[in-house]
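Removed: one protein chain of the complex. Kept in place: all other protein chains.
Going in written order, the chains are labelled A, B and C, and every chain counts its residues from 1.
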Amino acid sequence: MTTSYAQAHSLENIEMLELYREAGFSGRVGWGKTPAVLVIDMAAAWTAPEEELGSNVEDVMDATVAVLTAARSKGLPVIFTTMAYDPAFIEAGPVTTAKTPHIKGMLRGSERVQLRPELERTEMEPLIEKPHASAFFGTNVLSMLVGQGVDTVIVVGVSTSGCIRSTCESAFNNNLHVIVPKEAVGDRSHTAHQAALLDIDARMADVESLENVIKHIENL
Amino acid sequence: MTTSYAQAHSLENIEMLELYREAGFSGRVGWGKTPAVLVIDMAAAWTAPEEELGSNVEDVMDATVAVLTAARSKGLPVIFTTMAYDPAFIEAGPVTTAKTPHIKGMLRGSERVQLRPELERTEMEPLIEKPHASAFFGTNVLSMLVGQGVDTVIVVGVSTSGCIRSTCESAFNNNLHVIVPKEAVGDRSHTAHQAALLDIDARMADVESLENVIKHIENL
Amino acid sequence: MTTSYAQAHSLENIEMLELYREAGFSGRVGWGKTPAVLVIDMAAAWTAPEEELGSNVEDVMDATVAVLTAARSKGLPVIFTTMAYDPAFIEAGPVTTAKTPHIKGMLRGSERVQLRPELERTEMEPLIEKPHASAFFGTNVLSMLVGQGVDTVIVVGVSTSGCIRSTCESAFNNNLHVIVPKEAVGDRSHTAHQAALLDIDARMADVESLENVIKHIENL
Partner (left out) sequence: MTTSYAQAHSLENIEMLELYREAGFSGRVGWGKTPAVLVIDMAAAWTAPEEELGSNVEDVMDATVAVLTAARSKGLPVIFTTMAYDPAFIEAGPVTTAKTPHIKGMLRGSERVQLRPELERTEMEPLIEKPHASAFFGTNVLSMLVGQGVDTVIVVGVSTSGCIRSTCESAFNNNLHVIVPKEAVGDRSHTAHQAALLDIDARMADVESLENVIKHIENL
């Protein structure tokens, strides 16, 4: 079921890919037995093109909804994240607000940090307000996954070069199998998206086509 | 400024205390330079005597408010915790709900998990919904403390044998100085309270009198 | 296969046990599907009666070896811990060395921190030098367990009121099923041992008889 990243992907970074392979990266991990879906930051602040951080990610939204539809039909666990802070931004801290001042716009309760309605989140699907890029840092996500016997996470959402990459690394560090359906992740910058996908596939996750991911879920 | 636990405390566990001392426990750590206050679970579910888990902790509330008054007058950071879950209890997980079924009553948004109004929490004082006993597990509390340059935590609230003990242990593991003003922590069971205080003083924190803690803060 | 703690245990704390039950503690969690064994601090410093921290734990050693024999016959993962520091004790830190000065005797490489030979550790069984009481704090243990698909930990070794209790709490927080065979854990103080076992059973783990634990493993 797994395809190599080179097959699934354009050839534009093929030279870098070879460099990674020769150095002993980019192995195939494959799927475990019990996947869950992590939907990262599919809220207005990141998905509206007119936003400072926003992107035109309607294709990513369509792909995410396709993954969710397949996952829900099989009863897989789903967890959503957003980023939201109180007005004092103590949860973020002075280092974070200095380096990435855009987070000052992510106020808890504001419309910008609400999940996009197309996701149709249900009460069974936790919504986590993560303080930093990784869904695992400063949250209870790992314990929730262990409690549900999850060994594989399918990571979707935005942005490929930021929160997607960080979430994949944390999951990988914790020895979870990590699957990234490439059409279901996006970034403001096409260049950053392509570079991050290559890096993610080399170090942390199996980057797969959306089609293969959906098929795998449907065959569970 | 530090008193020994034996001075500050009744003699009822003095034999056990000696045993700890001989084994190389119960040293004095003292205060660092920059304290913060952690107020643990001072919400209705734990502080109303008619509650399953509740105690008559009006004395603890008075002592907690005294600590808060002193801390706020010096501009010390304050963090509050409560425990709250969505109706599916996925944040808690099946192991937790099986072992401690009382948490099924801690619904996010319900009155039972709201902070007691006497605490007069301000917007500058984060409120954390911790999933387990320790304020540090599955939360961003450590990062918030590091971001504010905190090296000492004053731990107050309930219950001494549960969330207070666990929070002290996490803070100690992270090399924070931990101070417990003994009048500002409480437990349903007097026996469990006394045993836990002894254990906390032996292994993790300096248990002090409320008077000494207030004086120390006022002299900062 | 599970017995209640009241059945497995003496009646000396039965009143406290009832108090816990009424408050919504002491539920039965039971076993998951894939257990591992965590053997805590069965090294000379903790198991030699002439040591400051030591106990006469020959019965605990016999029970531990019985658990290991059963676990190895089924190919279950086994992880050992000890505590060991470089002479500067920076891994422990000033707070830890002030509160629990006995750790200054735990020098990396010294005989006192070596595992007892009766354990017959093999190369497939990691040995972790944990810096604090819990086997999970500041170590890679959780990631190792997730990587091996473990959902249940059987915790054995010393001391019941210290490292055993802390390790059980961490495992519980991470939604692992936790099983403590009561004959395979020990403490210098009989009182502390009994109180800690009651607390562990109420809040974190199913305390079981050694016989039942061995039977359960043999039936896997």
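One rule holds for everything that comes next: contacts are C-beta pairs under 8 Å (C-beta built on N, C-alpha and C of every residue); 3 or more make two chains touch, one makes a residue touch a chain.
Fair warning: this is a prediction, and the values are worked out from it, not measured in the lab.
Asker: List the displayed chains that the omitted chain touches in the full complex.
Answerer: A, B, C
Asker: For the chain left out of this view, which of B:L19, B:A48, B:A98 or B:L142 touches it?
Answerer: Only one listed residue reaches the unshown chain, and that is B:L142.
Asker: When the complex is taken as a whole, what residues of subunit A touch the one chain not shown?
Answerer: Counting only subunit A, the missing chain is touched by 16, 19, 22-30, 52-53, 93-96, 98-103, 132-134, 137-138, 161-162, 166, 169, 172-173, 175-178, 188-189, 191-192, 195, 199, 203-205.
Asker: What does the interface between subunit C and the hidden chain look like in terms of residue numbers?
Answerer: Answer for subunit C: residues 77, 86-88, 90-96, 123-124, 126, 131-132, 137-140, 143-144, 146-148 touch the chain left out.
Asker: What residue numbers in subunit B mark contact with the hidden partner chain?
Answerer: Looking at subunit B, the ones touching the missing chain are residues 32, 142-144, 146-147, 149, 151, 173-176.
Just so it is clear, only the chains that are shown with their structure count from here on.
Asker: Are the interface residues of subunit A and subunit B largely the same numbers on each copy, more than half shared, or largely different?
Answerer: same
Asker: Measure off the straight-line distance from the CA centroid of subunit A to the CA centroid of subunit B, and report it in whole Å.
Answerer: 36
Asker: Would you please write down the residue numbers of subunit C that are in contact with two or more other chains?
Answerer: 173, 175-176
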